[in-house]
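One chain of protein is taken out of this complex; the other chains stay put.
In order of appearance the chains are A, B and C, and numbering begins at 1 in each one.
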């Protein structure tokens, strides 16, 4: 402590730029969805990931398309970090035929199995067993793929958390359970609903490693995920990583957020912002230039703009689509 | 260790005799059911509690009829320890109209709410939430009643375990969760199905005390339960007690028990038998005389005999009973 | 005295009355208050349920009786069952009926069966409030109408109100009822207003309401679809066709007599239910009439239901998913063998 340590080369230049780009892309995307919703352009329930970018990006930085992730109702960030197409995502949120799910899923069910994104999920806790299943496939087929299960602090009280972690532990499945502890489940504080002090403390109940990281420090997330993914790929079984984070918007669009203290919000949105911090980190460490980052920001902005235009101009599904895609055959 | 400690007056004479009587009653009852089943006298699935008497008795010794317990598929022992009528129990297992549930429930659903026995349960893990509910009633009404949830090592991997313990912990409900770890769930060893080393280790995930005791030492169970019941009654919340025990018979009647090692069985049925050990403890400690115990044994034998006769002589339900008791009103 | 209030206000009022009358009535569910243990939160700033239906109850009854729960449906719904069996009268909210997959056991194998399994020696005075229905652009996991699953299970009662007045009177009855009742609230009806009597009044379970009397044809409609039926009936009246609209209000028990009497009079039956058709409530009612009302039938029994698909997200598809007055009118035309009807109104 206090001693200067030889700086470990945590991130390569390429990786760092990819991560920054993805984080900014998520932020821009969510800010845009927020505005579009406010303008009445988007139907349905919309849950935004803004503020939590470091989690999805820090973890997915270790994954390829062959790896799987399961997501939550707050899934846009996971989609983007896992490489889903922005145009298809935005069109999906608009309910358009060109959406990733042909407009049938919407925000709460965006998926792209070709990218290993097994879907946002409207059922809190729905992802634990599914991720175990994807990991079971990997294990059985002898690939070295892993599965990541993103879940919220609210989800950590679901029975499926317990069943999923136990199953993964006894079968040594290559799963990484990533808790996104943003302090609230809807309007209910984590500290009220969960009897544990930290979600990571619950790892001991399954005899697996439990790690807590600052979920707004993308490098910290990246490092924790690195070890967990390594463990998983080498057959050592699951890891539980708890990322302490914060959602910048309400639970869903329309939430007045009365349960959040003003100072808390301010601190998170201003001082602790993950993108601002990563930007400084990159610049200070000489990992990227200001021009690099501005270019990435501009690219992200343009990509989101383009996605909105794509979605706006896309057609709605046709009436017969209602009946398709229920079964492969019936 | 090795030092002689001043013997604490753990048990009164009355309590000791009551406990011995109940343990023997359970054993006789279960042995009788075993024989009756083998003779083809009893329909259905029957799961016997023989071998685990010390758990139900050591815990229920602290309860009154106003306290509640939830039970499992292996419920006869809990019933007896909680004061259910042997005649009514045996008649229930025979499917007779005089059974505690008028023959409608059978072995897997024996209940007597007037004794605070909320039912055997055919659903593994079904008792966790129910016990929380009974405790919630006690808390809300401001009585100082407690609820005890008996459950097996297999049940400890159900989602309801997690949800029940978390709920009880955050609401500081007066519940005692009593794990009966008999080493197996059906034919599946605890060590295979559970990722924890000890079930009690899982208590930490809920920030509640977790205790492991020799579940075949009724005094040890009694002492652990004493503290847990005290905590519960005084508003300090739930406790998890893991009792290491063994079932003398198979999972259900008809099970060849090939998964049990010969020596293990022998050791448990002979050396470690809870009743034999308690008998010595009582005699050695001068808490009871040989005559006392013989008398209790005889009483228990007679009570079980009487229950069988009662059941045999009782009528079956009448046809219209089929339609009754679905609703209070419809 | 009746005033016009919304469906959600009617429910809130029923809860207020029930809680004031009996201190054994407690409310529990996810964010039924919201903001538990948040220091700065004023009670009147709390959510009061995800759509605000339980707003204000915490001010009157406190957090000891209005309990926010963790996201643990099996845990807290099961706790409500256990509490009901031991002396409380809980009203537990399952936010969306679609979440029943997480806690069906507590209702199907515990609440519904305790009394029977225990030979009549238990009572489970439990009410489950839950939202259902499509049209909210909430997609496949938040839009189902799953009352058929519960109606299938002996031991449960099932209520589906269509108006604010019915919602209030039926909810008060449900809470006072000594059996487990699953009470369905269509989220797209919450803002619909209607005349609602003040104070405590009860509508019995198992008593259908004839929402419109008519001679030519009976439409039995479930929940919100009562309004679809009424809209179609108004249009059909302009064509001289006099439709009777029957609202069963409770599906279990079901008022067979009123339905059969209506069909005995009109000799024709259409059932409208937005839920899927297979083993659904529309099939159930059709089967009832195909047996006990067969002799009065002059035409096939038609069902207008959701298709055999999940509920789609895209508004254009979701609108096609739901029954509409037009579909009803087309079906009536088909049933009466008179294509001029559909043509005239389209």
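One rule holds for everything that comes next: a contact is a pair of C-beta atoms (placed from the backbone, for glycine too) under 8 Å apart; a residue touches a chain by one contact, two chains touch by 3 or more.
Model, not experiment: these values are computed from the prediction.
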Selected from A:33, A:155 or A:170 as touching the chain missing from the view: A:170
Contact with the hidden chain (one of B:10, B:123, B:272 or B:328): B:123
Residue of C:140, C:167, C:203 or C:332 touching the missing chain in the full complex: C:140
Candidates A:36, A:59, A:100 or A:176 - the one touching the absent chain: A:100
For chain C, residues in touch with the removed chain: 74, 98-109, 112-113, 116-117, 139-141, 146, 148-149, 151-155, 252, 254, 275-276, 278-284, 286-292, 294-295, 297, 299-303, 307-310, 312-313
Footprint left on chain B by the chain that the document does not show: 43-45, 95-97, 99, 101, 103-106, 108-109, 121-125, 154-155, 157-160, 185-189, 191-194, 256, 258-259, 261, 316-317, 319, 321-323, 326
Missing-chain contacts mapped onto chain A: 68, 70, 99-105, 109, 111-114, 118-119, 121-123, 126, 128-134, 136-138, 140-141, 147, 159-160, 162-164, 166-167, 170-171, 324-330
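In this text, only the chains that are shown with their structure count from here on.
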Longest centre-to-centre distance from chain A, chain (CA-based): B
Averaged-CA centre spacing for the pair chain C and chain B, given as whole angstrom: 41
Contacts with 2+ other chains: residues of chain A: 157-160, 192-194
Chain C: positions in contact with at least two other chains: 69-70, 72, 74-75
